[in-house]
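For this view, one protein chain was removed and the others were kept in their places.
This part shows subunit A:
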Amino acid sequence: MTIDQQEGGTVGRVLVLGIGNILWADEGFGVRTVEYLAARYEFPAPVELMDGGTQGLYLLPHLEDLAGLVIVDALDFGLPPATVHEVHGADVPATIGARKMSLHQTGFQEVLALLDLRGHAPRRVSLVGVQPVTMKDYGGGLTPEVAARVEPVARAVLDLLARDYGVVARARPAPGGETLVTPAVARTPYETGRPDAAVACRYGDERVLARMEG
């Protein structure tokens, strides 16, 4: 295998990409769901999992010429909090662009547009997301309501992979297989090691917050 193939040149890849900033509560949902999948399942080629974080253009080399892209993200769908929602095809960029709550969504919509402009867009795109409860808890983990959606969304991703790409993931005998996210910021140590609210302010700028709520 050449380096180019190893780094993403292979045709026919299907990428499950979690995006969002893990430092802002429910905004970390996409990354945490992919982390969950990687720990519990083995995915045969051509499926790969990736923790995209808030990396905009740095994701381009990984997203070119995909057979399929499955995005997992916390998005403002205009639905009740913690509602799970799926979007497919041309509706994906429009959905990401419609009601942006976070910087990474501006960046990511642009990444999709640039793939298209340069003729390297994925052949098929899906988005599996959740309506966040809150993102204004800096340094926090997922809220209990959104945390309860990790398993069902992971299940939805598995179903989607089976349905659209004929790929069936194998459950690992015990969780804790692949460490997709750097261990120091994996979900459990991140959430349990959080400093006390008395020493670490947890809220955002109220003007920004007011606009998010409005």
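Operating definition for what follows: a residue touches a chain if its C-beta (ideal position, glycine included) is under 8 Å from a C-beta of that chain, and two chains touch if they have at least 3 such contacts; residues count from 1.
In this section, contacts and distances are computed from a predicted model.
Asks: What is the missing chain called in its UniProt entry, if the choices are "DNA polymerase-3 subunit epsilon", "Uptake hydrogenase large subunit", "Xanthine dehydrogenase family protein subunit M" or "Phosphate transport system permease protein PstA"?
Replies: According to UniProt, the chain not displayed is called "Uptake hydrogenase large subunit".
Asks: Can you tell me which of A:H85, A:R124, A:R172 or A:R194 touches the chain that was removed from the display?
Replies: That would be A:R194, which touches the missing chain.
Asks: Please identify which residue in A:G52, A:G68 or A:G129 touches the non-displayed chain.
Replies: Checking the options A:G52, A:G68 or A:G129, the one contacting the hidden chain is A:G52.
Asks: For the chain left out of this view, which of A:L69, A:V92 or A:M135 touches it?
Replies: Considering the complete complex, A:M135 is the one touching the chain left out.
Asks: Could you please point out the subunit A residues that touch the chain left off the display?
Replies: Touch with the absent chain occurs at residues 1, 3, 6-7, 21-24, 50-62, 64, 93, 97, 99-107, 109-110, 113-114, 116-118, 135-136, 138-139, 182, 184-185, 189, 193-195, 199-212.
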